[in-house]
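Up next is chain A:
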Amino acid sequence: MNIQFDGFYFESLAEFFAMGGHATYVWGAYGVALVVMVWLVVRPLLRRASILNELRQNLKKRQHSLYEESR
Partner candidate 1 sequence: MTEALRTPASQQAVQERLPPELLPPGEGFVGILKRDLLLAFRHRGELANPLIFFIMVTALIPIAVGPQKALLSQLAPGMIWVMALLGTLLSSDSLFQSDYADGTLEQLIISPQPLWLLVLAKISAHWLVTGLPITLAAPILGLMLALPEAGYATLVLGLAMGTATFSLFGAIGAALTVALRKGGVLLSLIVMPLYFPVLIFGSAAVQRVVDGGSAGAPLALLGAVFAFALLLSPFATAASLRAGING
Partner candidate 2 sequence: MAFAALGFERDDVPLFDGLSGAVAAGDILQIAGGNGSGKTTLLRILSTALTATEGSLHWRGIALALQRAEYLADLVFVGHSPGIKLALTPRENLSWLARLYPVREQDIAEALVRVGLAGLEDVPCRTLSAGQQRRVALARLVIARATLWILDEPMTAIDQDGVALIEELLRAHAEVGGAVILSSHQALNIDGVRVLDLAEYACHD
Partner candidate 3 sequence: MWRWFHRLGSPRWFYQTSGRWLPWLAVLTLALLVIGTLWGLAFAPEDARQGNSFRIIYIHVPVSFLALAGYYVMAVAGAVNLIWRIKLADMVMTAAAPLGAALTFLALFTGAIWGKPTWGTYWVWDARITSMLVLLFLYLGVVVLRNSFSGRDTAGKACAILALVGTVNIPIIYKSVDWWFTLHQPATIKLSGAPSMHPDMFKPLLVMILAYYCFYALVLILNTRTEILHRERRTAWVNDLAVSELAVTELTSNEQ
């Protein structure tokens, strides 16, 4: 199974992953980079969701208590 693009440097996909013996270093670096970058993007989104949820809880509670008082 070898996919030939023009200019694809490696003879085969398997060799691509082997990286000429430096696989652990290259993929290690890229792997860690990927993890850090994904975490950098995800963290604010999670925090944003938790803030909005918190606000919704308060709003629900306030509506609920208003509803209690009006009854």
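Here is the rule we go by: a residue touches a chain if its C-beta (ideal position, glycine included) is under 8 Å from a C-beta of that chain, and two chains touch if they have at least 3 such contacts; residues count from 1.
How were these candidates chosen? In short, all candidates are chains of the complex that A comes from, given by their letters.
Since this is a predicted model, take the numbers as computed values, not measurements.
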Chain A: touching candidate in this complex (1, 2 or 3): 3
Chain A residues touching candidate 3 - in the complex, by the definition given at the top: 5, 7-10, 16, 19-22, 25-26, 28-30, 32-33, 36-37, 39-41, 43-45, 47-48, 51-52, 54-56, 59
